[in-house]
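A single structure is presented below for examination.
With one protein chain removed, the remaining protein chains of the complex are shown where they sit.
The block that comes next holds chain A.
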Amino acid sequence: MGLKSTLHNLKEKYKGTKMAPAFNAIHTFLYLPNETTHNGTHIKVADDLKRTMNIVIMAMIPCLIFGMFNAGYQHFAALGTPVEFLSWDAFYIGLIKVLPLVIVSYGVGLAIEFLFAVIKKHEVEEGYLVTGMLVPLIVPIDTPLWMLAVAVAFGVVIGKEVFGGTGMNILNPALTIRAFLFFAYPTWMSGDKVWVHGAVERDQMIAAGEKLDAISGETILGSLAQGKEAGYELMDMFYGFIPGSVGETSTLLILLGGLFLIFTKIGSWRIMLSSVIGALTMGLIFNGLVNADIISEGSKFYGLMSTTYWHHLLIGGFAFGTVFMATDPVTASQTNKGKWIYGFLIGFLSIMIRVFNPAYPEGVMLAILLMNVFAPTIDHYVVQGNVKKRMKRFKVKNA
């Protein structure tokens, strides 16, 4: 008996039992199920949700691998013993720091998904496959694993399952997890230490009385928000050789991922494009204010306001958020017109929050979460346009 028939017999055996969703979830990863159509269309397109989610994960893999190299590279650079970027030393640090984040993210998240599937007797839906990959990419490298586990549990249960699971949630689960980390452990999550592996540890050693130099792990946004120089070459920012959350630093790879998503028609080009336009617009407005001398050099907003408008696309998590999180179809606007407005406002607000919130200058997280909340409202007005047209037609006829 081959594997196929063995698994088929097991599936039949588990049918109707509590184990069925859990077994099927694993089974369907190996084999496309033998389900056939009944009513309605007798044929179906090749795509399913697993394939779709898989494409998004594929688009993120380069960012993950780059993030591993960069983690080690930044670590050694900060220690004062720089190594080659593409070196085993750099990758090793990244591997032992990033892989546990991935494992905890998937482990905790999928365990909760399976649990809910078994309790609520539905199939395990694929939504978490993408969330589980997003989470390790958007947290700082030195996030303690227990914090991550707590945050993932919170994000999946409160952010998603209470609304009814995949497809029903209002907020992007990955960002809910990130926001939980930020607001629950602010002293840990903000500031200039957590972004480079070793910086926190070194601080503790100094505090214990050892005579060592402190490591600065400041991100570019952090520096700019405090009115300092960015301290990095523009091309370094584009390639991603800068400190930041694990997978969000390389604008180049994110751009490639975004193009891949657009090419495969999985990601919404409308949201990505309009978000970039929104960010550039806000950047230009701020640049304009600086040029018109409304904001003087002494202002605490000067640093970020005077940043050349298009540099905003390269720093911080803007690119990553725009490509991989603003485009989450469940929490984004669902109408094509709505997507333009939704994306534009995300870009616009991201840059605004950056400038006006120096305590935590990464605006894209809050901008997306805010627009997640407003997405149904945007859609409502777009759909109302169609409804009004219908009403008007009705009135003309009956006038």
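We adopt the following convention: a contact is a pair of C-beta atoms (placed from the backbone, for glycine too) under 8 Å apart; a residue touches a chain by one contact, two chains touch by 3 or more; residues count from 1.
Here, contacts and distances are computed from a predicted model.
You can't see one chain of this complex, but its UniProt record names it "Na(+)-translocating NADH-quinone reductase subunit A", from the set "Surface layer protein", "ABC transporter permease", "Cell division protein FtsX" or "Na(+)-translocating NADH-quinone reductase subunit A". Only one of A:T264, A:N287, A:S306 or A:N357 touches the absent chain when the whole complex is considered: A:T264. Touching the missing chain, out of A:Q226, A:S299 or A:Q334, is residue A:Q334.
When the whole complex is considered, the residue among A:A20, A:I55 or A:L110 that touches the unshown chain is A:I55.
Although one chain is not drawn, its touching partners on chain A can still be listed: residues 4, 7-8, 28-52, 54-55, 123, 125-127, 164-168, 263-266, 268, 329-330, 332, 334-336, 339, 379, 383, 386-387, 389-391, 393-394, 397-398.
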